[in-house]
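Taking it in order: structure first as structure tokens, then the write-up.
Only a single protein chain was left out; the remaining protein chains are all shown in position.
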Amino acid sequence: MSGLMTAMTAVLCIAMLVAALVAIRVLGDKSLPIAILAAGLVSLLASVLFLILASPDVAMTEAAIGGGLTTFLFFFVLARIRSWEKGESEYDGEKHD
Amino acid sequence: MVSAIYILIAALGAAFFLGFLKDGMRATAFAVTLAALVFMNFVSAGWLWSFAVDAAAPVEILTAGFSPPFAINLRMGLTEASLTLLVSLSGLLSALYLKDVLLALGRRSMAVLLIAVMALCGIILTRDTFNLFVFFELASIATAGLVLLSEDERALSAGFKYMIVAQAISVFLLIGIIFSYHATGTLNIDGMADASTELKTGASIAFFLMFIAVVAELKPFPANGWALDIYESAHPAFSAIFSAASGAAFLYAADKLLHIGGAAWFPLATGIGIITFVAANLLALPQSNDRRLLGYSSIAQTGLVLAVLGQQDILGDRYLFVAGGLLLAHSIAKAGLYWLSGLIAGRALPDWAALRSRPLLIFAFIVFIAMLSGLPPFPGFYAKWELARLLAGDGRIALLALILFGALLEAGYLFRWFGYILKREQPAQPVVCTPHKLAPVIAAVAAGWALGYLWGDLSGHANLLLTVPLLFALSFLLLEWLPAWIKNTLAIAGMLAFFVLTYAEYDPLRLIFAVIILIGGPVIFLASYHEHGRRLGFYPAAMLMFAGLALLIRTGDSFGFFAAWELLTVGSYFLILRGKHSEPHALSYIVFSLGGAFLILAGFALAAQGAAQYDLASLGLLTQPLAPWVFMLLAIGFMTKTAAIGLHIWLPGAHGEAETDVSPMVSGILLKAGLFGLFVLLMSMGKQQLYGIELTHVLLWIGALSALLGNLMAIFEEDAKRLLAYSSIGQMGYAVFGLALMNHLGWLMALMFVINHYIYKSMLFLSAGGVAKRTGTRDMYRMGGLITLMPLSFIATLIGIIAVSGVPPLSGFGGRWIFYNAILTSDARLPMVVLFFAGPIAFLYLFRLIHTVFLGQLKDEHRKLKEAPFWIILPQMIFVVLLLVFAVVPGLALRRVDIYLNQFFPEGGLNWAGTTISSNYGYWNPVAIMIAVAVIFGSLFAWLLFVNRKAQKVKQFNIVFAGERPYRPETTHFAWNFFAPYRKALGFMVQPFVTRFWEGLTNLLHVAADLSRRLYNGNGQSYAFHFIAFVVVVHFLWTGV
Amino acid sequence: MIYIAMATGFLLILIGFYGALTNRNLLRMIVAFSIADTGVNLVIISVGYLPGRTAPILDTTVTAAAAATRIIDPVPQALVLTAIVIGVGITALMLAYALKLYEKKRTLDIAKFTELKW
Amino acid sequence: MEFDWMKIPYALLTLFIVVNYGFLLNALIQKIAARVGRRHGIPIWQNYVDILKNYGLRSSITHGAMFYLGPVFRLSGGVGLLLFVPAIYGSYMFSNLSFAGDLILALYFIFFGTLGMALGAGESGHPYAAIGVSRGLSQVTTSELPLALAVFSVALQYQTLSVTEIVAAQQGGILNWTLFTNPVAVAAAMLSFLGSMMRPPFDVVLAPQEIPIGPPTEYHSSYLALMQTNRALFPVAKIVIYMNLFFGGASDWPTFFLKVFLIYLWSAFVGVVFPRFRVEQSIRWFLIWAVPLGILSIILV
Partner (left out) sequence: MTGKSMIKRFLALLLLAGIGAMFASLLLAYVPDTDLNFTARYYAENTASDIGAANIVTAIIVTYRGLDTLGEVTVLFLASGIVGLVLSFGRKRDSTPRNLVPVGELLTTASQHLAPVIMLLGVYVFVNGHLTPGGGFQGGAIIASGMLLLLLSDPLKRFSHTLIATVESFSGIAYIALGLIGLVLAGGFLDSRILPNGILGELISAGAIPLIYSLIGLKVGAEFSSMLTSLSETEDL
């Protein structure tokens, strides 16, 4: 039981770290929506981890707010910016390095 | 008593309630906001009253009905009550100030403001670490929101930068809190403090993270770029809150954390604080934007208080007095200044010249910068004194030195700014003055004075605001509406009355100073009658200086002495600044003077060794190894006022550019304060040795070099008043020399110089001032031949220069005679040689003064000039009489002092038999000399008159001029660069090395500041870097140490 | 297990910081900070975890009397709940700022918002 | 030493003797200098002729009050200087008014005339006068310095500032003179002496060639007569101080005349040998040669 849990924890953790690295463009140069999704994924995975750590309240909150609402907020803003820029891809400062 | 929780509830309830109001009901919403704030003030004030007046015990407020640590508790005590009052009051006043903006932006902005104030109160009240975090977040979010009240669009990016850093801060704070919880099993601050053994070790990373996060909100150097951007771009009313209220709340949070961590963490707080204080003040030097400058100053002051938090182990029961004094002075002043900045249209510092149209606001500005600089009678002054005393008492000298250095930098840029206000061109846009914006400023001023009184009361020393001279000086503020001649009469009457009332209290030495100040002052004030109108600002400043002088000679303890010293410094600064082109000179005056004052402060603090009361007389009880250091600090401090060489560069400009009647005051009277200090010092401490060097011997050299170089510089000066100013440096050099001789006659000579210098320098300055007033210039080569037009001024100058040069029969000779007798017993031969050289040089500049102004060729444009105004001539004539009297009967003043000095030097006094004055070496009969000279002179003169009784005055150009007659006075008046050969031979000695040294030092500071402030490159990401680097480096240093 | 979770939490914080320090795009910085926030939450929960115990909810299996020996520390959970909500508030606020900054300058590059400096 | 009324006629007598001696001495020295230059020189009574002529002239012009006062100051300075110093040691008759003050008084009174002269010249409005004053004052600051140092050295040596006591200490043989007991001080003083005698190489102040007689440019007739009187009186008064301080003083008039003559001759001697310095040169000369000697004398005492 506990061995299984540990293994699951380890897998989850590795997945979270990978997703996080994707989100900050260390692993691959992903576009902003992917990054946002990756960050959302980190939250979702974290909420699973919280369940394992016997914290159902936190897990629910993290899933609903960290994973869900926050991601939506990002996309709202992104959509607004996209609608302004009309094809110019200036929003990504990094591209002008 | 209304429970303190209502402070939070009222704000929150009102904020939530605002949502019910329709968008159109903005006025109602504003009223609700104000009402809530008023209520918060009411509650806080009520508690403050009950703690301060009724001495109630602190109250715990339990929430949720459970006791801590299981539920969150709040605490209301004296500190909390004062801080919540500070926070809610600045919130209320800022809300009032923001009326237009809030009405324009609607209820949401009001809600944010309310919550901001609530959150700050929460930070102050709560006793739970995590609750502290919640309020922290509220405060920082509200800050980010309130930045937007500004019309400046750059505020947006400033807010974002802040949030980046705030995010990083909250990460550290949370990690720190949870691990501290793990270590102690509680979130309660007091619980942690009781339970923690681990956190108290100084090695606890958990506590470190928690603490550094709180400290980061205090904008420590260099992780504070975001704060500066906020200060620069935010609405000034918000900056007022941000500086005054946020700073106070976060500082108290840091204090709470230190309560947990205990003494092991104090050095960390002090270290970060003091570095921030010095660095921020340094970086402020090259600032040109007013709000950013104030931001730097805010950061610096917060750093100072943080440093003080780390010193609570030695501050003991004075901790609140010191930290509170500094904090409140800073908060009120900074809030006031930010509110003021909202009234000014331009953002460059010189734009503040707009204030000139509003004397009341100038007064407010003065009050604020005085509070920030820690000048009496404001709380910062008392706090600074206590702090210095306790730091020095515990041997924390380096910290004290850094604090004083930083404070000097700060005073430097603040007073520079004040100079701009009075002297720069007024911008086209006037000050915007609406009642709701004016009220907060005035409230801040009132609060400043009230706290000044309170702190004076709590100080354990005499309350400065209850001293008669200071009250008298301040009363002139209320009399400003009267015409100048009435105020002048009041001033003269007041000073004379004070002298009469206190006459009996002086010993002979002090009596001489008292006479010069309280009788001599009014004589010079006679000259002030020539000014018409109201002469705004003159009398408060002048009377402040005289109040300081009067207090100085009357006080017996070090505190009173230092307070008086600061008062006279400030008063004289304002006086000097009144001169037309005196801006830079007044600045260097105040910087040197405050620097000197800080040395004096350090000296007294060191001497007191922690004792709360310290008599000046106890200086004599000091022993090695402390005594010589105290001696040195005090001596250098006093010599900034006597303008000893090396510390003299402020004097020529300051005295030269001052107004006609101000120059004699600051030269004839003010300089004596430094001499008085040296008298007191040498009387009690005597000779001191440092590393085998006799310090009085060093003083001898300083005196001699001052005399020589002061005189040398005077002869190359084209400006009449500056020439006299340089001459003062030389004269003070003689006096310092005399004191440093440490024998009976040396001191008598110094006193002789005190008296003589007062008389003849006042007279010469008045004469030169009168001439400058008539001719419109002070350049001597532009004058000439004025003897016929201004005979009385000429006579004053003639008598004056004969006296200065020491030629018999006038009183200057007496000084020289005592000098020669005094040095006969001294072994210091080389400095004597220097002084010998200085003597004849005086002839050069004196002759030049009288020749190029009064003799030679009259200029065409001056042909219709009149004699100087009556009121300027009158005191000169009084001085002429005085000089003659003093020349004939010097015993009048000196005899009692001679006897008095016997207690210090029983040997070597003078004999006063009949009219002859004799010493062990020689003798001198002033009456006989005067009669002999007068008879010889008179008979020759009579004879010549008889012989040439028919002589007619010839025309101006009727001179033998190689067969031709010149017709232009300009080409015939040999005046400019009068001593050209002398310059060729000895000009190298007056190379402005000292000026270059100080200029170089200033430039170095400015350049260093200008380079290092580029650290703040405006990039929010860099600021995040700074913050994280700050955490890492501090941790590294901390654990490394 | 608990160390793994805690280490992951710390690593997430570091990754988040790294992302915030190296990405100049405002939105990416915000994303990075939200990852760091998640990491913090994970660390806090790990600190409250006691191996082999259950969630702090009383029911028929975990009675009030036995709770003290059966449940994990509820306090960190309560704190994390608060922290999450505060975090989303700040994220929303930063997003609004980013949006507005973009509207002003048509760029999301943080290095372009340096009018205020020195 | 107290005042009594008899001192006044006695002082006047001293004054009379010294003035006459001064006239003769001036002419004599001038004649010697001329002879050295292979010229014939002036008759020995020439000064009397000049003085009488100038006193006889009535001036009808003046440049103003200070112009008037210039010569008065000048001569008062000379007379005062002479009278404040005892002329003949041990003689009550010729102790003059020395009860009024000591050495310091004499030293400072030297400047009384200088200052007055400078003022009077300034009032004349003539630029050459001002230039002369500028030069004179510049030079005097450094040329008087060695004297002051030497005087102080002597005062230290004898531990008194009273001239009479200093002379008294030198009695009893030539080897008791300061000249031998403190030769360095005397050397410094004698160099300084050169500077104050208005003779070459330090006479650029009066500048007989380039500028018509410097400060007194505008003076004539009785004004000039007063100054000529002073020019006879003042050097002798000054030399009296030197004589008293360094050369044992004089206890009778013949010694007085001889010593004064010899001291005066020293400056004349140097004057005929050396060319003239410019002011800055003379300032440097005094600082480099005379002042160090003075300092040395003070340190050695």
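We call the chains A, B, C and D, going by the order they appear; numbering starts again at 1 in every chain.
Methods note: contacts are C-beta pairs under 8 Å (C-beta built on N, C-alpha and C of every residue); 3 or more make two chains touch, one makes a residue touch a chain.
Keep in mind it's a predicted model, so treat the numbers as computed, not measured.
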Among the chains presented, those that the missing one touches: A, B, C
Residue in contact with the excluded chain [from B:25, B:45, B:105 or B:515]: B:105
Hidden partner chain, touching residue among B:98, B:144 or B:725: B:144
Chain not shown, touching residues in chain B: 3, 5, 9, 12-13, 15-20, 22, 61-66, 69-72, 105, 108-109, 111-112, 115, 118-119, 122, 126, 128, 130-131, 134-135, 137-138, 141-142, 144-145, 148, 151, 153, 156, 159, 175, 179, 182, 185-187, 205-206, 208-209, 1025, 1028-1029, 1031-1033, 1035-1036
In chain A, positions touching the absent partner: 56-57, 59-61, 64-65, 68-69, 72-73, 76-77, 79-80, 83-84, 86, 97
Residues of chain C in contact with the chain not shown: 2-3, 6-7, 10, 13-14, 17-18, 21-22, 47, 49-51, 55-59, 64, 67-68, 71, 73-75, 77-79, 81-82, 84-86, 88-90, 92-93, 95-97, 99-100, 104
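Basically, only the chains that are shown with their structure count from here on.
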Distance between the centres, which are taken as Cα means, of chain D and chain C, whole angstrom: 99
Averaged-CA centre spacing for the pair chain D and chain B, given as whole angstrom: 53
For chain C, residues that touch 2 or more chains besides their own: 24, 26, 37, 98, 110-111
Sites on chain D at which at least two other chains make contact: none
Chain A - residues contacting chain C, complex: 2, 5-6, 9-10, 13, 16-17, 20-21, 23-26, 32, 35-36, 39, 42-43, 46, 49-50, 53-58, 61-62, 65-66, 69-70, 73-74, 76-78, 80-81, 84-85, 88, 90-94, 96-97
Residue numbers on chain D that touch chain B, as the complex places them: 3, 55, 58-66, 68-69, 71-73, 75-76, 79-80, 83-84, 97, 99-105, 108-109, 111-112, 114-115, 118-119, 122-127, 130-131, 133-135, 137-138, 140-142, 144-145, 148-149, 152, 155-156, 159-162, 212, 217-218, 221-223, 226, 278-281, 283-284, 287, 291, 294-295, 298-299
In the complex with chain A, residue positions of chain C that touch it: 1-2, 4-5, 7-8, 11-12, 15-16, 18-19, 22-28, 30-32, 34-35, 37-38, 41-42, 45-46, 48-49, 51-55, 57, 72, 77, 80-81, 84-85, 87-88, 91-92, 95-96, 98-99, 102-103, 106-112
